[in-house]
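Step one of this worksheet: look at the structure below.
Of the protein chains in this complex, all but one are displayed in their positions.
As written, the chain order gives the labels A, B and C, with residue 1 at the start of each chain.
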Amino acid sequence: MIVVIQCADRVGLVASISGLLASENLNIVSMNEHVDKGENLFFMRLEIDKLSDSKALEQKLRALLPDGALVNVNPKPEKKVIVMVTKEYHCLADILVRNHFKTLGASVQCVIGNYVTLEDICKRFDVPFYHVKYEPSEEPEQQVLDIVSRYEYDYIVLAKFMRVLSPAFVSRFPGRIINIHHSFLPAFAGANPYRQAYERGVKLIGATAHFVTDELDEGPIISQQIIPAGHSFTAGDMMKAGQEIETAVLAKALRLVFDDRVFIYKNKTVVLE
Amino acid sequence: MIVVIQCADRVGLVASISGLLASENLNIVSMNEHVDKGENLFFMRLEIDKLSDSKALEQKLRALLPDGALVNVNPKPEKKVIVMVTKEYHCLADILVRNHFKTLGASVQCVIGNYVTLEDICKRFDVPFYHVKYEPSEEPEQQVLDIVSRYEYDYIVLAKFMRVLSPAFVSRFPGRIINIHHSFLPAFAGANPYRQAYERGVKLIGATAHFVTDELDEGPIISQQIIPAGHSFTAGDMMKAGQEIETAVLAKALRLVFDDRVFIYKNKTVVLE
Amino acid sequence: MIVVIQCADRVGLVASISGLLASENLNIVSMNEHVDKGENLFFMRLEIDKLSDSKALEQKLRALLPDGALVNVNPKPEKKVIVMVTKEYHCLADILVRNHFKTLGASVQCVIGNYVTLEDICKRFDVPFYHVKYEPSEEPEQQVLDIVSRYEYDYIVLAKFMRVLSPAFVSRFPGRIINIHHSFLPAFAGANPYRQAYERGVKLIGATAHFVTDELDEGPIISQQIIPAGHSFTAGDMMKAGQEIETAVLAKALRLVFDDRVFIYKNKTVVLE
Partner (left out) sequence: MIVVIQCADRVGLVASISGLLASENLNIVSMNEHVDKGENLFFMRLEIDKLSDSKALEQKLRALLPDGALVNVNPKPEKKVIVMVTKEYHCLADILVRNHFKTLGASVQCVIGNYVTLEDICKRFDVPFYHVKYEPSEEPEQQVLDIVSRYEYDYIVLAKFMRVLSPAFVSRFPGRIINIHHSFLPAFAGANPYRQAYERGVKLIGATAHFVTDELDEGPIISQQIIPAGHSFTAGDMMKAGQEIETAVLAKALRLVFDDRVFIYKNKTVVLE
């Protein structure tokens, strides 16, 4: 059983929490915590070796903790997700494979694409695919909202979805949309990052998984990684090499989020591994 | 103030420890713990935001903890070390520079070399250097023991000391001798690891910092790192490239040890960062 | 058009080769070469910007080069491969996805498994799957030989095939069987490398793609990579983390081999990227 806590910091929090668990005869298997001293914020993730009455324990924890504490006892072990894509297959295929073999830590409810390119791979894995044409006259975001409204879901994953979502859309899903951006943010935000990286002559290229907020490519970063890219790389070579780490970085970010290890505050994340 | 604890695991340890600290009005700045479930062992490192009576707190902690607990409250913030070298300068120079600028986390008492090659660099940093000829007739280990007996020291650092220490010597300093081995152990233990790596045609070469035990290159590993080494690397190129990571890996391992983050058990370490 | 050359080294080879190409009016787009001075061997890979008469050019090159030169002008741009698996899906699924989207640089002819576990994923991608029971009475290697004899193929890829192939089997396919081993060879050859790595307390774990020879896990290494694995990793965690790099390392090795960039000599490879 997992317990996650995010609240104002104060002296004795660990003692209160671990004391309560001991009095409930709950054994802590692992405990990770972080304090942001500048912001006076406390974050904790606990693994407990048996199940307990979640609601009751949540109430007892809230009674112990500062006002406004976020407490989640025994969050859903398997999240539900909707994936949005354009034409590139690499991130989606990786997600579909893990989903199929039950190692994603989430179940994919459906895939929405602004092209039909990736419909076939979804069908091969028995995952519903919806095509939404991204033309203004089609009111595509309304169509997306209509589709997602038919499903239960915890997160929307943008697996190389190459359209910018409107602030109105994003604001409906705070902390619930995860994007993979094909650069080492904040370098090369916006369009054509590999072209930008090529023009600048960088020696490493990167990928960044982050939560989506109103500001394009400015949301809280979950995970980043880089690979070498020398002078012999064309912008196309950078794209190909980059796709390998995009896949890896998104997979890692999803694992962390689905495993209840990622906390959001300000424009940052705490990742308790 | 740092507190480190290593003991048998049991339910409620975190609650007992954090409860005691709260009752003493000591605020936990950071807490790292690890449980090895297979071995039923508990490891913890705490940072507390003010000094307290170390002896009294140690006694109270021991009273709380299972029998045989290792407890160290407020360990020396600056360790004292003796360094042993042969001819290669890179690790020693890095240690001397950090020592000079007070960023090593330890103070170097003296350097012992089985060649005089590195005497000059020691003199430039006002660090005593002793030359011990490694010929059997000279009983070199006895000479080393005589030298170290004149100093206070917490650790002996083998900064590319290319002689094998006898089990009799090693057994005098359990968990107190740190070595840098120029390979990714357990690959290429023993002599000439770069030659071995070259012959084997590996694509990465590594370095390993570890505590020294009776068995050559078999002691608990503290830190490891690798770098790429393609077909164009001669054994000599591997050695040169390897020296860069040897320096970095030893520096990192020393920082971790001097910062009281490394716990030894069985033939392993727990590193609480 | 690609040209690959492997021969004894001598003065003027580059001039002879590039002179011939210039006289044939063939423009060099990229040229990579390596000389192993100890072995007096010369390796070269050229990209030429148009097609030419392969046979004629091969003959002219051979006439220029030392006796016994290996020359291959315009090797097959798309290799054919047979994949062997056991139960783990990660490497196979990655290969099937790339095969499906035509980015593998090879086409998968069929998959042979010693369990039926992975039959379903093959069917989803319309790739034939054969089940060969690995019991001595079944003479499994003879069954494998019968199956592969029905196909054209350039390489056999062991994508986590967990049985040891007999020397008699291996000797039929010199330089044509590629394996992914789940450790940083030569550390932890043989069975259960993650268990071995866990017991040894290493701080990094690795994966190695190599050609298969008679000696288990001793063949020429194509590619290797590592990831951090701290004290908190159980042997199971190491396995999970390791699977991510196994997939990546095998994918990279296959790309290099299928792109005619890997040369074998002695027990090593030259990789001309």
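Observations on the model:
Methods note: contacts are C-beta pairs under 8 Å (C-beta built on N, C-alpha and C of every residue); 3 or more make two chains touch, one makes a residue touch a chain.
Keep in mind the model is a prediction, meaning the values are calculated, not measured.
Here one chain is not drawn; of A:29, A:162 or A:187, the residue touching it is A:187. Contact with the omitted chain, checked across A:19, A:113 or A:220, is made by A:220.
Residue positions on chain C in contact with the hidden chain: 11-12, 14-16, 18-19, 21-22, 25, 27-31, 33, 35, 37, in rising order.
On the side of chain B, the interface with the absent chain consists of residues 30, 89, 93-94, 97, 100-101, 121, 124-125, 232, 244, 248, 251, using the contact rule stated above. Residues 34, 36, 184-188, 200-204, 206, 220-226, 230-232, 266-271 are the ones on chain A that touch the missing chain.
Going forward, only the chains that are shown with their structure count from here on.
Greatest centre-to-centre distance from chain C is found for B, with centres as Cα means.
Note on chain placement: the centre of chain B and the centre of chain C lie 40 Å apart, centres being C-alpha means.
Annotation for chain A: residues touching 2 or more other chains are 30.
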